[in-house]
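Our next item is subunit A:
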Amino acid sequence: MAKTVFDKEMFLDLVVNFIPLFILLFFIVGYTVYNPFGIDTTFRSLQYALIVTPFIMLTILTYLSAKAIGTSERDAPVYLPGGATVDGAEPVEEHEE
Partner candidate 1 sequence: MQITGQLALTVVMGLFLVVIAAWLAQIEDWRSYTPIGSGGATGESGYVSKEKPAGISRWLTTVDHKDIGLLYGAYGVIAFVVGGLMIMLMRIELLDPEMTLLSNSFYNSLLTSHGITMLFLFGTPIIAAFANYLVPLLIGADDMAFPRINAIAFWLLPPGALLIWAGFFPLGDIVPAQTAWTLYTPLSAGVGGGSQANAGVDLMILGLHLTGVSATMGSINFIATILTERGEKVTWANLDIFSWTILTQSGLILFAFPLLGSALIMLLLDRNLGTTFFAIEAGGTMLWQHLFWFFGHPEVYILVLPPMGIVSYVLPRFSGRRLFGFKFVVYSTLAIGVLSYGVWAHHMFATGMDPRLRASFMAVSLAIAIPSAVKTFNWITTMWNGRVRLTTPMLFCVGFISNFILGGVTGVFLASIPVDLVLHDTYYVVGHFHYIVMGAIAFAGFAGLYYWFPMFTGRMYQRRLGKIHFWTWMIGSNITFFAMIVLGYGGMPRRYATYLPQFATFHQVATLGAVLMFIGGLVWTYNFVVSWLEGPKVQDGDPWNLREDGMYTNEWQWFENKQETALADGGDEEEAVTDGGTTEAEAEAEAED
Partner candidate 2 sequence: MDEQPGLSDQYRRASPWPLFVALGIPIAEVGILFDVFAVAVAGLLLFCGSVTGMLRESGYAETPWRPLGAFAILLFVVGGTLAFTDVNLVTRGYAIITAGGLLAAAGIGGELFVPKREAV
């Protein structure tokens, strides 16, 4: 666990999940600033819970999966996805795409 697996390239890959996170954040802020439906504590808190929960869950899952993928990338040879057990498979070079 010497070097962190979260380097710049990893962050680029994770952008894909930052976008929905950002949209959720946008609505969290938006509903705070603009609230046409009046104050009702129960429903207000439910309203936030319904957006905040997916936000947190998505953050956690993204973190965990990124860590799992990053760690295996660092510690083991990376083959073509689905191609590791092909006869004479060679590890692929670093950059995909």
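One rule holds for everything that comes next: contacts are C-beta pairs under 8 Å (C-beta built on N, C-alpha and C of every residue); 3 or more make two chains touch, one makes a residue touch a chain; residues count from 1.
Candidate selection criterion: all candidates are chains of the complex that A comes from, given by their letters.
Keep in mind that what you see is a predicted model, and the values were worked out from it rather than measured.
A.B. asks: Among 1 or 2, which touches subunit A when you look at the whole complex?
C.D. replies: Looking at every copy, the candidate touching subunit A is 1.
A.B. asks: Could you please specify the touching residues of subunit A with respect to candidate 1 in the complex?
C.D. replies: 13-14, 16-17, 19-21, 23-24, 27, 31, 37, 40, 43-44, 46-48, 50-51, 53-54, 57-58, 61-62, 65-66, 68-69, 71-73, 76-87, 89, 96-97
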